[in-house]
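Right, chain A next:
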Amino acid sequence: MTGTIMRVNGIRKAFGGLVAVDDVSFDLMPGEIMGLIGPNGSGKTTTMNLISGAFALDRGTIELHGEPISGLPANKVAHKGVARTFQLLRLIEEMTVLENAVVGMAFQPGRSWNAAMIARSREYLEVVGLADKAGVEVSKLTYIDQKRLELARALAMEPKVLLLDEWLAGLNATELLSGIEVIRKIRDLGTAIIMVEHVMSAIHSLCDRCVVMNAGAKIAEGTPAAVLTDPHVVEAYLGEPHHA
Partner candidate 1 sequence: MIVRSPVPYILILAISGLLAFMPFFASGFQMAFAIGCLNYAVLATAWGLFSGPTRYVSLASVVFFGIGSYTVAVLGEVLPWPVILLISALIGGGVALIVGLATLRLAGIYFVIFTFGLSEMVRQLVTWYEVNVTRSIGRYIFLDITQPQIFWQLLGLLAVVLIGAVALQRSRLGFALRVIGGDETMARHFGLNPTFAKLGLFTASSAIMALAGAIMAPRWTYIDPAIAFNATLSFQVVIMALLGGMHRIYGPLLGAVLMSFLFEALGSQFPQAFSLLLGLVFIVIVYLLPNGIIGRIEELFALKRAVPQSTREGERT
Partner candidate 2 sequence: MTISRRGALASIVSIGLAGSLGVNAGYAQDADTPVKIGYAISLSGPNAGGAMTTQVPNYRLWVHEMRERGGILVGDTRRPIEVIEYDDRSNSEEAVRAVERLINQDNVDILLAPWGTAINLAVGPLFDRHGYIHASATAITDRAPDLVQRWPRAFLLSGTAESWAVPVVELLDEARAAGHIGDEVAMVSVADAFGIDLAQAARTAFEDFGFTLTYDQTYPVGTQDFSSILSEVSDTQAFVAFSYPPDTIALTDNAQLRDFNPAVMYVGIGGAFPMFHDRFGDTVDGLLTHGGLNMADERVQGYIALHEEVTGQRPDSAGSIVTYAALQAMEQAIARTGSLNGDVVADEMKTGTFDTVLGEINLGSQMMPNIFKAGQISNGYVVGLGPLGVPGRGEFVVPKPAWPAR
């Protein structure tokens, strides 16, 4: 243990001629919530996909607890303890809430297929506040509840690192507040979190640190307050201020 839980080092990914992620590095500390922000198309989601093993890296390394996880397929990365949510919900509509949550836990190494495992999965429904809807079919859930379930499923993996890809997007003001509470609760349970987010109020209130990306590159890193006043960052979001 070097103090960091995950180290992303000089990763790069190009699709055809388009370099989506270009030489990005950052560290993640235990128990930390790190924001990964930037304007649309800046490469945040691709970065998440590289960490979770959805895409293969062109270059660079990713280590978890000092052990390389780059180059592993997604299922192996999951076994190492990296869980994620998806920008567009990827729940299984024909399954119940509980069954979806079990998906997170059932295929982790060392788990046996028994009632205890199910019961344990159910605990994570409680964490996100869905315990009373365990038997409901997913298609009958409200949007926010489906989002909660995405999170519960990821938590049921009992991951070391949790990747949240715009998990708060599309929530209304009250839902947002409860969503922020949930994330905070998870962090308090000891899971390190990387969150890609556009909801800046959430970034401000949740993140210890932010990495800002633009056009595939990291352009700033620091506390939310610091990076969001950084002129480079403002320009990345709003466009060049001095335009004729």
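Going forward, a contact is a pair of C-beta atoms (placed from the backbone, for glycine too) under 8 Å apart; a residue touches a chain by one contact, two chains touch by 3 or more; residues count from 1.
The set was built so that all candidates are chains of the complex that A comes from, given by their letters.
Here the structure is a predicted model, which is why all the values come from computation and not from measurement.
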| item | value |
| --- | --- |
| Pick from 1 or 2, the complex member that touches chain A | 1 |
| Contact footprint of candidate 1 on chain A as seen in their complex | 52-54, 73-75, 77-79, 83-84, 86, 90, 92-96, 98-99, 102-104, 106-109, 113-115, 117-118, 133-136, 153, 157 |
